[in-house]
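These notes are about the structure you will find just below.
Removed: one protein chain of the complex. Kept in place: all other protein chains.
We call the chains A, B and C, going by the order they appear; numbering starts again at 1 in every chain.
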């Protein structure tokens, strides 16, 4: 189960990585029911990325998958055109990641936004690694 | 100006007080433009209070006043009936507080929700006190 | 018909009065179809009053009446309870004023928000007087 202590560790790990690569980012942690657990916007992040961060985390929590994997379903030629319009609107580009506990259960999701896609990836991977599985 | 370090100090101070009185709460910190800066949901808080927390902080940031002072304007017989319906819906009960810096400028707002009104007050006052003015 | 020149004169007259009484305000001018024609937010106005200003002007344009007159219809005991919920939400407290041309036709509306009710009134009356009827 996702606790505030875990959420805080995830954000701290993501921020440490963001500092390391010199890219400010938002990090959002949602629980398995898609409710907001913790959020931090580092100094210098553009305001437009707040909603994107929350949307990535929400999308990953709703489907238990990385957002870009969900993007595969709805891209031209994919199996589920228009999927991104469901659930009040999804964010289907990187970097939202599901949080899976040691027993394999989905306990929430993390969203990261602020830099380029590869940078957000870097930060999100570091954040999720704090789960310690 | 509101930095993530200040926002984190505000949340930490609020949480310490919440632990002290044994009441879990959400604490949201918004900047002066009403954009989310940081948020934490302590373990055990009811989900319905997340939106309330954000709404209190947003209302206090929009008007630079405590939410309950805004409630005075729109209560029966007040000067501005229906004010609570503006701005996409306000939350006009305690406890949203404006963040005023040492120079008297509005730099954001804090919202607290989770306990009874008096408990939320306690936590919010402790949170804002971390600003150190 | 409401031109941008007239709208600008209305805003300038309102701002002059606002400067005169030392109260910053927003002034919005809408046409008879409720579409935005011109808007100015003086320095120091709280952000929450932007939506209120637009809402007052829209309400006055929709009904061709001062907003507080519309408020009479929907107050407890009035003829039209819930009127304020129609049209996507009305603002039924002072100060939105209809703009009536010399021939008696409704050509738009002005909304003012920023100060206390009496101050907003003062500014709005000065603004509308610039129509010169």
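Definition applied: a contact is a pair of C-beta atoms (placed from the backbone, for glycine too) under 8 Å apart; a residue touches a chain by one contact, two chains touch by 3 or more.
Just so you know, these numbers come straight off a predicted model, no measurement behind them.
Student: For the chain that does not appear here, which of the shown chains does it touch in the whole complex?
Tutor: Those shown chains that the absent chain touches are A, B, C.
Student: Of C:40, C:69 or C:100, which one is in contact with the hidden chain?
Tutor: If we include the chain that is not displayed, C:40 is the one touching it.
Student: In the whole complex, not just what's shown, which of A:6, A:29 or A:52 touches the removed chain?
Tutor: Going through A:6, A:29 or A:52 one by one, A:52 is the residue touching the chain not shown.
Student: Across the whole complex, list the residues on chain C that are touched by the chain not included here.
Tutor: Listed in rising order, the touching residues are 3-4, 7-8, 33, 35-43, 47, 50.
Student: What residue numbers in chain B mark contact with the hidden partner chain?
Tutor: 31-35
Student: Tell me which stretches of chain A touch the chain missing from the display.
Tutor: 46-49, 51-52, 55, 71, 75-76, 84-85, 89-93, 116-117
Criterion: only the chains that are shown with their structure count from here on.
Student: Graph of touching chains, which shape: line, ring, star, complete, other?
Tutor: line
Student: Could you work out how far the Cα centre of chain A sits from that of chain C, in whole Å?
Tutor: 44
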